[in-house]
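I'd like to ask some things about the structure below.
Only one protein chain is missing; all other protein chains are in place.
Should a chain be cited, it is by its letter among A, B and C, assigned in written order, with residues numbered from 1 in that chain.
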Amino acid sequence: MREEGLISRAQNTWCPGCGNFAIQHAFKNAILELGSEGLSLDEVVLVTGIGCHAKMADYFNLNSVYAIHGRAVPAAAGLKIADPNLKVICCVGDGDAYAEGLDHLLFAAKRNMDMTIIVHNNRVYGLTTGQYTPTSPLGFRGKSTPTGTAEPPFNPIALMLNAGASFVARGYTRRQDQLRWMIKEAIMHRGLSFIDVLQICATFFDPHEVYDRMVYEPEGHDRSSIESAMRLASEWDYNSESRIPIGLFFQGERPVFEDRFRGVRPDIPSRENKIGMFLEGRR
Amino acid sequence: MREEGLISRAQNTWCPGCGNFAIQHAFKNAILELGSEGLSLDEVVLVTGIGCHAKMADYFNLNSVYAIHGRAVPAAAGLKIADPNLKVICCVGDGDAYAEGLDHLLFAAKRNMDMTIIVHNNRVYGLTTGQYTPTSPLGFRGKSTPTGTAEPPFNPIALMLNAGASFVARGYTRRQDQLRWMIKEAIMHRGLSFIDVLQICATFFDPHEVYDRMVYEPEGHDRSSIESAMRLASEWDYNSESRIPIGLFFQGERPVFEDRFRGVRPDIPSRENKIGMFLEGRR
Amino acid sequence: MEDFSVLIGGRAGEGLNRAGQIIARLLNAHGYHIYMYYDYPSLIRGGHNFSIIRAATHSIGAHRTHVDVLLALNRETLILHSGRLREGGAIIYDSDAAKADGIGIPLSKILKEEGAPPITRNSGLIGAFARAAGIQWEVLERIIKKEFPKGTEINLKVARRGFDASEQKLRIDRPSMKGLPLVSGNEAIGLGLLRGGLTSYIAYPMTPTSSLLHFLAEVEGDFGLKVVHPENEIAVMLMAIGAACGGEKVAVGTSGGGFCLMTEGLGFAGMAECPVVIVLGQRTGPSTGLPTYTSQGDLLFARHASQGEFSRLVTAPADASEAFFWSSESLRLAWRFQIPAIILSDKTLSEGYYSLMVHSREQSSVEESGPGNEDRPYRRYRFTDSGVSPMAKMPTRGAVVKVNSYYHDEDGITTEDAAMTASMQEKLLRKGEALSKELGKYETVWTHGRGEDLALVCWGSNGPVCQETADILGARVVRPIVLHPFPEEAFGRALGSPAATVVVEQNATAQLSSILKGFGHRVDATVLKYDGRPFSVEELATRVQEVHA
Partner (left out) sequence: MEDFSVLIGGRAGEGLNRAGQIIARLLNAHGYHIYMYYDYPSLIRGGHNFSIIRAATHSIGAHRTHVDVLLALNRETLILHSGRLREGGAIIYDSDAAKADGIGIPLSKILKEEGAPPITRNSGLIGAFARAAGIQWEVLERIIKKEFPKGTEINLKVARRGFDASEQKLRIDRPSMKGLPLVSGNEAIGLGLLRGGLTSYIAYPMTPTSSLLHFLAEVEGDFGLKVVHPENEIAVMLMAIGAACGGEKVAVGTSGGGFCLMTEGLGFAGMAECPVVIVLGQRTGPSTGLPTYTSQGDLLFARHASQGEFSRLVTAPADASEAFFWSSESLRLAWRFQIPAIILSDKTLSEGYYSLMVHSREQSSVEESGPGNEDRPYRRYRFTDSGVSPMAKMPTRGAVVKVNSYYHDEDGITTEDAAMTASMQEKLLRKGEALSKELGKYETVWTHGRGEDLALVCWGSNGPVCQETADILGARVVRPIVLHPFPEEAFGRALGSPAATVVVEQNATAQLSSILKGFGHRVDATVLKYDGRPFSVEELATRVQEVHA
């Protein structure tokens, strides 16, 4: 199937102007570059939740697990347990990963599993036609909250730093080059890579004017320091109209959970024997 | 039933020496004091998960919801939505609240619901006989990890600060007075109160020697500053043998989610009319 | 005309659902009974959407294969649906987008000339339709004004242009008069719940019940309702249980995937005797399946979900009118017996539009069973003959209310005693018997027709299409509305002994059929459909004739 190129024959059904196109584009180029640098595309698996973002699974001629809403991350973890060498990338939504399945996200960070999580953070439920998500601003009027929400957003960058992710970044769909670069770095990083991508939703929530005005790439930021990363993270609370730093906030090194399964090989032929010995001991 | 006193007739089945007794004791005294200060005990509801800790629900002559594993917090949230005046206290376990139902904990903090969450953090699954939990130290040998875990613990204090809890504290079962005081303050605090109580499990994990040696009450700490609270939180990572600050880390003020339901009264008698009017508009 | 259908098609994001509703209103304004089916894929823009609006002088709740008028916003609509047009039917289309043999309206040109936004295109088509159907401009004008509080002017302008560019093709020979209220199935459910006393609605969005959440959130203020959209369906169910403990009358809504996540809480509600109503909107499964298409695949799951055994109520209304009635009653019965009640809807019912008939049937009285004075000390789980204990909310002055997911004694304190366990299990099931008895007062099985040759047995939203098919074939319809506890006696009486029984279901394994067999009923054939699309009348008639010559 991949002979046909990286983009599959599936019909694209995102709205015109949707920020998902930008992520798709950056992702495609990142993969192509990694491919030309020697990465075997056979070993890439794209895992998604359910939502507009998740159509990524259909659109690429790559191994994919088009999972269920909120549960991409544990499915990805299972793949890594099976084969620690796989390059597993989760494309998840903000409703998906910050609401329905938040726990899994934090546990992937805690375990520092060697995979990449890209959150298509349009700050709205796109596919279910526009309800607030955990990163929608306070007072957001969505279809489930027509008079405005009564809860301020999470700061996922801070949460993931706290939970132990070893690569934490924020992207913006209208900063294509940086996004591509970040996705590449994330995939190559050994450990849990997390990118919160500010994505515009053309139909239900499009703050691109604010983003265009507010995003900036901090200079002289020490990426190896959790403290500086935390400080950077707290510059924007996903709510107020303040400056929004984008880029790689933190990159560190620590043991990877699935390494304990590296080299584990089930010795099937000798199993009958071992079972026999076990039972013998129980006589 | 409460005529018989605050402690119910249910037979207590905790192991001798269990840290739960200390929490029970502190809780009882906190409630008694609040009662004598005018709190109506009719308005107190104790909500628990499932685990050794959860037997609290049986042991008190108080309204209680002995819920299911990991799900005390959303049940408590439902009570608050029904009646914002209730004093709802969740006694939850570390397996319960940090593993099975972590997401709910964070969302309660995000919404700053006016309730109290006391985590009986014995850093082990007690009732299911000794498996590691999200706060067990790295390398913990439990029944599900006989060769030691491969994942470092969460720092729940930091996570909850990040998620938006407006009262964040750490207690220790062998600091009874402080614990009682903290529980009282937590209950009276308007907003989400969170106390992570270091509890010894006499049977499966008893680091009381380390705790006794390491815990201290920081002086001059500014409880109104999230930053200082974060700094304090990072002094101990639930893993290494370092000093362990206990006490109230942070207390702040921010809007409470369920306030939007204060004063909402369903006008049942006029309903037929309103439904009729609605339907009329649809002809 | 006594019975005719209009199909309007175009791309997602062009407001096809809305357009369909306006056409439905137009026809409703002439006193027709209306049914509208809306077909759309799971995406926000692009892709093919269409609505079939059917109007008839008798009560309906199904679409027909053949349509009388085809309104095409694009070429695809013509390609896909021209075959449906009955001989002599009219095509009205955007002549700037396609070519056809019919009334062409140059919509792009009109929009350009009027400086109108793209979303008004369908107003042009609606205008053209109105003229073609012989509907007076004034009627259309009134409805557009009502339906477009924003953008009224521009929509009126475009509609008028369409109207003027069109020509009369049909004759609506009914007087312009008020029809019945036109509501979606989900609106009917919501209104029914409100009527039954709903005070809180908690849900996480999921097709096909998202629009129930939206509707109730919209009317929250009017009805003193509390609407909450939490982090996921586990939280939804647990919050609902907590809210019920705090005295709310609460319902939740979801579809299969979310219902899976609620099953643990469902069992907790069963054990703890916390009432809750669950609106389960079925869609094509398994798993994510076809999110925006219909199914009746969750019947057995709904009956048996969660470990262990407890009483529950499962109903499957057939149309908006039944949904209105049974949503209200489900809530009342859930609270009366302190059990979970599941309303099995599906995409067809939830998102279809219907003319609502408010049944004059007597409603069950809610016997509010708060603790009396004789109940001191209060015992949440006091044993009674019916199994129903007095339910005190938290707080209740002087009462200690203990709710518990473990086996417990009458006070709600955990027990592991064998005898108490057995007694509590029996109490949980005794409530089911009491419920069955109460249900004896209701029309739990719906019947239609007289033919003794053939009985069509069906459930839920297949009711109306079976009714029409039965009329065509001279058959009878027997349809259980309550599916658990199964109204065996009423069903047996209703079924009688027809020469043949054919069960019609929107699933692949004939789930109702397996229930019927369990009660010893003969099933001669099944007619199953599992491609996500509801039966049309013609289709079902053919399918039934295939198995019953």
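Please note the rule applied: a residue touches a chain if its C-beta (ideal position, glycine included) is under 8 Å from a C-beta of that chain, and two chains touch if they have at least 3 such contacts.
Note that this is a predicted model, so its numbers are computed, not measured.
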Quick one: jot down which shown chains the absent chain touches. A, B, C
Contact residue for the chain not shown (choose from A:S64, A:S193 or A:Q251): A:S64
Of C:T57, C:Q168 or C:S514, the residue touching the omitted chain is C:S514
For the chain not shown, which residue from B:H69, B:K87, B:R170 or B:R282 touches it across the whole complex? B:H69
Those residues of chain A that touch the unshown chain are 1-3, 8-10, 40, 42-43, 45, 47, 50, 55, 57-58, 61-68, 71, 74-83, 86, 101, 103-104, 107, 261, 264-268, 271-272, 274-275, 278-280, 282-283
Write the list of chain C residues that the hidden chain touches. 41-42, 234, 255-257, 259-261, 263-264, 266-268, 270-272, 282, 284-293, 295, 297-298, 300-301, 303-310, 405-407, 416, 418-419, 421-422, 425-426, 428-429, 507-509, 514-515, 517-520, 530-533
Which positions on chain B touch the chain that was left off? 13-16, 50, 52, 66, 68-70, 99-102, 125-129, 131-132, 134, 143-147, 203
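Please note the rule applied: only the chains that are shown with their structure count from here on.
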Which two chains have the most C-beta pairs in contact? B-C
Chain centres from averaged Cα atoms put chain B and chain C apart, in whole Å, by 40
Would you mind pulling out the distance in Å between where the CA atoms of chain A average out and where those of chain C do? 37
Let me have the rounded angstrom distance from the C-alpha centre of chain A over to the C-alpha centre of chain B, please. 30
Touching two or more other chains in chain C are residues 231-232
By the touch rule stated above, which residues of chain A touch at least two different other chains? 101-102, 134
